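Structure in structure tokens, see below.
One chain of protein is taken out of this complex; the other chains stay put.
Right, chain A next:
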Amino acid sequence: MKPAPFTYYRPTSLGDAAQRLRDGADEGALVIAGGQSLVPMMALRVAYATELIDLNALDGLGTPRVEGDSFVIPTLTRHATFHDTEAAPAPLGALLHGVAEHIAHYPIRQRGTFGGSLSHADPSSEWCLVTATLDGTIHLLSADGPRTVEAADWSDGPMSTTREPDEILTEVHLPLLPGNTLWGFYEFNRRAGDFALGMALCVLEMDGDSVVAARIGLGGIEDHPRRIPEAEDALVGQPLDAASIGAAASAAMQAVDPMEDTTTSAGYRRDLTGTVITRALEAARNRAPAPAETA
């Protein structure tokens, strides 16, 4: 349970980090952010690094900010930042807070980072689900300069992304959400703090009772979190009621291609798809303001 030997480098600027990664990536240099996925994997000897390039000493990468109509999350933003509901403007702040509570445990959230979660790209990563559902933009930097990737183009198969080995994720941009947004999140796992077996996030724009735009993201079911357009189509133009929620859930169950492993069958994950989407939509509906009294 001890990692194999490696060398350690603490860069003084992002440019220095990018150059160091360019020089070492071919041999197996990796960056370390929170270390909450990388260190266990190195201890279990399923990950190896010739060198660790530690981003933790770099300034200015840990505090999110608003830029125009975007919320910018620099890569070292710790999961625990979102213990505060006001870390982002409402209603996005409440959404990020509600989701963050489901990531691992309190001490792990003190170190684990937003950018590390995106880079690690676990099928059950809550931050990957949020970024996919909101169509965020991922900003990367290499020795050649910056590049952006849209969330829909981020995954490249299970636990694999379109980031090149010599690129550093610098920040993620999410859209700010309008005031008429209703959101709901639901996650199922067998023990508190475990990775989700299935989870859904829905973000709906409402006009009175009626859904005018819908985003439904699903995680833990397929090899990476993504939006499910078939479920979204079942909601747009409809009131958010038992009938439209049921229609969205069954559309998603038909649309997904679930993973299968030794403890959990594809059929189970297909059923879970319906359950988590139903419960996320019900959570959104429960946030709807009470109808105004009419005289």
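A few points about this structure:
Heads up, the rule we're going with is that a residue touches a chain if its C-beta (ideal position, glycine included) is under 8 Å from a C-beta of that chain, and two chains touch if they have at least 3 such contacts; residues count from 1.
By definition in this document, contacts and distances are computed from a predicted model.
For the omitted chain of this complex, the UniProt record lists the protein as "Carbon-monoxide dehydrogenase small subunit", which is one of "Putative aliphatic sulfonates transport permease protein SsuC", "Carbon-monoxide dehydrogenase small subunit", "histidine kinase" or "ABC transporter ATP-binding protein".
Only one of A:54, A:205 or A:271 touches the absent chain when the whole complex is considered: A:54. Within the complete assembly, A:3 is the residue of A:3, A:62, A:229 or A:246 that touches the hidden chain.
Considering A:193, A:237 or A:267, the position touching the chain not shown turns out to be A:193 (whole complex).
Contact residues of chain A toward the unshown chain are 1-8, 10, 32, 35-36, 39-40, 43-44, 52, 54, 56, 80, 83, 105-108, 110-111, 192-193.
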